[in-house]
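The complex appears here minus one protein chain, its other protein chains still in place.
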Amino acid sequence: MSDNTKTKNDNVLLEFIDVKKYFPIRQGVFAKTKGYIKAVDGISYDIRKGETFGLVGESGCGKSTTSKLVLLIEPITSGKILFDGKDISNLSQSERQAYRESVQPVFQDPTGSLDPRCRVSTIIAEPLQVRKNMTKEQIHARVLEVLEMAGLRSDHAELFPHQFSGGQRQRIAMARALSTEPKLIILDEPISSLDVSIRANMMNQLLDLQAKLGISYMLIAHDLAVILHMSTRVAVMYVGKIVETGDSKELYEHTAHPYTKALFAAAFHSANEGALILPGEVASPYNPPSGCHFHPRCPNAMPKCKEIEPLLKEISPGHKAACHLFK
Amino acid sequence: MSELANSHLLQVIDLKTHFFVSRGTLKAVDGVSFYLNKGEVLGIVGESACGKSVTGLSLMRLIEPPGKIVGGQILFNGEDLLKLGEKDMLKIRGRQITMIQQNPDTSLNPVFRIGNQIAEAITTHRKLSKEALNEKVIELLRLVRIPSPEVRALDYPHQMSGGMRQRIAGAIALACDANLLIADEPTTNLDVTTQAQYIKLLEQIQSETGVGIIFITHDFGIVSTLTDRVAVMYAGRIVETGPTKDLMEKPAHPYTRALLDSVPKPGSSSTRLHSIQGGPPNPNKMPPGCRFAPRCEKVKPECLKEYPPEVKINNNRSASCYYVG
Partner (left out) sequence: MNKVFHKRRLFGKRFGKVNPGVVISLVILAGFIICGIFAPFIAPYSPTNINLGDALKPPAFQAGGDVHYPLGTDRLGRDVLSRIIFGARVSLQVAAIGVVASGIIGLTLGVISGYKGGWIDIIIQRAVDIMLGLPMILIAMVLAIIFGASILNVAFVLIIIFWATFARQSRAETLKLRNLDFVTLARTSGTSDFIIILRHIVPNVMGSMLVLATLNVGATITLEATLSFLGAGIPPPAPSWGLMTADGRDMVVTAWWLSFMPGVAISLVVLACNVFGDWLRDRLDPKLRTI
């Protein structure tokens, strides 16, 4: 981790270097800061060109906050996020706009992400209209092009969002994200609000688009089955920290961290085969347990887990886990 | 029929619940039949708007206008609930048949201590002395695995986490030693690891109390761990039913098979999932024949003409499809 703005690997698109995001808790008449919610507490990883990087975890683990940091919705408390080697928190006006076009989000709820009063064409064209160098005709042509890419028809452009089903709405959101020819799309729970029978279709479409356009995905989900299916590499988060990361195949075959094991049990419902069911609930990022945040729920907890925070260590090439079980 | 009904805790025959709205009649539940034996866990699986929740509410007779139960029988311990007056129904609802809903916050009152809320649920149906009541509350909290129940009984709902609140909702549902518990997606709002806990808890409660459970969900995974038998619903009808393990291993109906195939499997290397084209039909404009026909890969001309009859595959399995067996 050097301050060098050029990353070692040319293949890396987005790089997190010890990123932290603390939200102050203010209380009282004078809004005195009483403490911090450590939503993201020192995470480092990179997303390579053309890959899907999966971020999995339960509520409060910081995965959505991470996406807000990348999308410049929230400022970073400390650390750095590099995109193509440039620090995204100090970009010039024009660099910032170019960055915004390169990184597009698709959110969980397709109903909430489409303005009910706007036509589909207006919704999709919005990111393009910020550019000053496109004519109306060019914008319209691009709208029709991305509509087709996302599996919709060109005559859908003049309709309103409520005239579509949930799956189609998510495609509109996808078309919008594609409009600026982004390099990275942040998929925040893209299928969890869809009906079971149309999820597979959406996942296939996402993977097809990636194969065709060579874009990278940062996929955020709580369902490990979906994450493993879609992603090249995965990071498992628990209360603001990455507890395990590696290739999704390696992670599946050689699951290391007890928390990941529990997620597996939950995701693939192997509970009746005597697999792991965790006691208690996800710790609060406001007042996380000492040492390893996971120790109160961990079946393998040792005395030192309570005191010493385990660091993310490589346990096999490319596979890292933060757990005292591994030396 | 009556002989059969005696061995079942619940038998639903050709239940129809329709909603009469200005645009026409929405046939949310359109001819659903199933049974539940004493102490059994039945899963009703389906996508949103397939009528699974309306089925659950119909069993409690909690359908409100513009909805109406327009036909069928709901035999509970051999007695048709649809023939009961509202007064008699009150004795059954909440006492013998209870419900856990998706969002626990709708069943908990934020301004009362949870102990009092559970006590209220008990005393609605029977009178107990103060000591006996306290004991019963603690016992119920223990049943739903709340740590240090004597202390937590004094908590308000907001002092508990989401998973705990859903457990309390469970305790309230079980307050009257019900025979039948209808759980409508109780784990949807919970975290995945908490979800696993809750399912385990339901299993334990079931074996401890012998209550019959109807578990309504969209998730085959949960069904596989919890239920004895499954009924798969699509567009207001049950398309397939049978013992869970058997049905999931050898699905007979194309919809069930497609649904099971569309879920990513652990460790499978193929990148493409089996996907189902299109979406569920509008309950306002149901296809004339098999309701799944427009999306079915194996569709044949007769599928588009008339709804397929229920075909028995073996003693306890059946499916509504022309190509079964």
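Per-chain residue numbering starts at 1, and chain names A and B are given in the order in which the chains are listed.
We adopt the following convention: a contact is a pair of C-beta atoms (placed from the backbone, for glycine too) under 8 Å apart; a residue touches a chain by one contact, two chains touch by 3 or more.
Treat the numbers as computed from the prediction; the structure is a model and nothing was measured.
Undergrad: Among A:Ser59, A:Thr122, A:Ser192 or A:Thr232, which one touches the chain that has been omitted from the display?
TA: Answering carefully, the residue with contact to the hidden chain is A:Thr122.
Undergrad: Kindly state which of the options B:Leu10, B:Leu36, B:Leu57 or B:Ile276 is in contact with the chain not pictured.
TA: Checking each option in B:Leu10, B:Leu36, B:Leu57 or B:Ile276, the one touching the absent chain turns out to be B:Leu57.
Undergrad: If the hidden chain were put back, which of B:Gly212, B:Pro283 or B:Pro308 would touch it?
TA: B:Pro283
Undergrad: In terms of residues, what is the contact footprint of the unshown chain on chain A?
TA: 71-73, 96-97, 100-101, 104-105, 107, 109, 112-118, 122-123, 126-127, 129-130, 160, 162, 176, 180
Here is the rule we go by: only the chains that are shown with their structure count from here on.
Undergrad: Contact residues on chain A for chain B in the complex?
TA: Chain A residues touching chain B: 58-59, 165-167, 195-201, 203-204, 207, 222-226, 228-229, 252-253, 262-269, 271-272, 277-279, 281-282, 297.
Undergrad: Hey, which residues of chain B end up touching chain A in the complex?
TA: It is residues 47-48, 161-164, 191-197, 199-200, 218-219, 221-222, 224-225, 258-259, 261-268, 271-277, 279-280, 295 of chain B that touch chain A.
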